[in-house]
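Showing just some of the chains, left in place.
Going in written order, the chains are labelled A and B, and every chain counts its residues from 1.
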């Protein structure tokens, strides 16, 4: 399936891109997380402390992904 | 009303928008970048957001606050971009019939926004300006 991945804050600074499209062969958010860490080993720490949103909704790691989903890597938020 | 903006926040404007005959209390929270001893020479804070989702989360918080606290109007504004010290980066304003629910809701909204809305800050130091 084709997914769009969005990077924010520290994840963006390490990966050095705001977003990218990926071909993903797994099923769950958890598998996608591993894929990201494999691709960018330096981002592992940030990704491990991040939560994820799928199509603008916070999502659990067990969630199933589907073609066309937009997945955001959300490091600990710091608004205010 | 929720908003993410680059422009300065006009609190007079917000206050006007909240006025209602049946509201007796308005509680505001204004957050500003803070220079603390341990931070060194902070000159500004650069805020970034996942804007679409931040707006959605802020709207959810507003709706929940109205249900929980029975307040009248709620305004939540967060700025993005580089904010100098002493400028407001974050505003929550709540109008209500009585002060109890106004203080309760305002505090709750501030905490929720800080915990849940995808906004991040990068502290800009005096050195990083020149580098």
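In the analysis below, a contact is a pair of C-beta atoms (placed from the backbone, for glycine too) under 8 Å apart; a residue touches a chain by one contact, two chains touch by 3 or more.
Here the structure is a predicted model, which is why all the values come from computation and not from measurement.
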Stoichiometric formula of the complex, labels as displayed: A x2, B x2
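Going forward, only the chains that are shown with their structure count from here on.
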Computed distance of Cα centres, chain B from chain A, in Å: 27
Residues of chain A defined as touching chain B within the complex: 6, 8-10, 53, 56, 72, 74-75, 77-80
Chain B residues touching chain A - in the complex, by the definition given at the top: 31, 47-50, 52-54, 56, 78, 89-90, 110, 113-122
